[in-house]
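All protein chains but one are shown in place.
Right after this comes chain A.
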Amino acid sequence: MEYVNPEGLRLDGRRFNEMRQIVAEIGVVSKADGSAVFEMGNTKVIAAVYGPREIQNKSLQKNNDHALVLCEYSMAHFSTGDRRRQKNDRRSTELSLVIRQTMEACILTELMPHSQIDIFLQVLQADGGTRSACINAATLALADAGIPMRDLAVSCSAGYLNSTPLLDLNYVEDSAGGADVTVGVLPKLDKVTLLQMDAKLPMETFETVFALATEGCKAIAERIREVLEENTKQLEYRRAA
């Protein structure tokens, strides 16, 4: 199948280095301490953060000097084309772990000993790149909750199909069998916190795909910063009024 036509356009009309449209909003769950919705094309994720608060389950407490970060990823029944039935499958568990480790790396956990931070992620629509969308949504929700962070962790994926590196794969491109590189970075510190790839790629190609995904991360970071700044302006405006 042809994923990139001779004019260099992809199935959904994007160019190789183009991302899907991003829509992000803060404060969508009224009862949570922080929440956000992050949309990337047809992928839509809601994140809610509860905490920092007292540790609910003492048996989970391992390190007294750091906050405990917990993460749960769940997919709505209607999020995929065909209905899924099981709730706690292995993919969700793995994703929860990946997101938790990425977020733990950017939260200043040492400032909040004896406390717990819960991050809940709910996928409303899945169309490729849920991993990245979840991390971006979690970052926004954590910022909304006012939790101190080293940097805004952002994530983006890139792949390689028809000998072209492609940014931000959608579901069709993702299931095409090519390589899929998911990168998470801390843009200000210029550090990679998450790197996953499936399928195989030659070394030099990996470099270009990896660079493309990192570029994507930087663009998303800028967008996220804009959303946060806009939100702060709104708050400032409301305070003045």
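The working rule: a residue touches a chain if its C-beta (ideal position, glycine included) is under 8 Å from a C-beta of that chain, and two chains touch if they have at least 3 such contacts; residues count from 1.
One rule holds for everything that comes next: contacts and distances are computed from a predicted model.
Peer 1: Can you pick, from "RNA polymerase II transcription factor B subunit 2", "Ribosomal RNA-processing protein 42", "Proteasome subunit beta" or "tRNA-specific adenosine deaminase TAD3", the UniProt name of the chain not shown?
Peer 2: "Ribosomal RNA-processing protein 42"
Peer 1: Looking beyond the chains shown, say which of A:Leu124, A:Met149, A:Ala176 or A:Val192 touches the absent one.
Peer 2: Touches the omitted chain: A:Leu124.
Peer 1: Contact with the hidden chain only, please: which chain A residues?
Peer 2: 28-32, 35, 42, 46-48, 50, 56, 72, 74, 76-78, 81, 83, 87-88, 118, 120-122, 124-125
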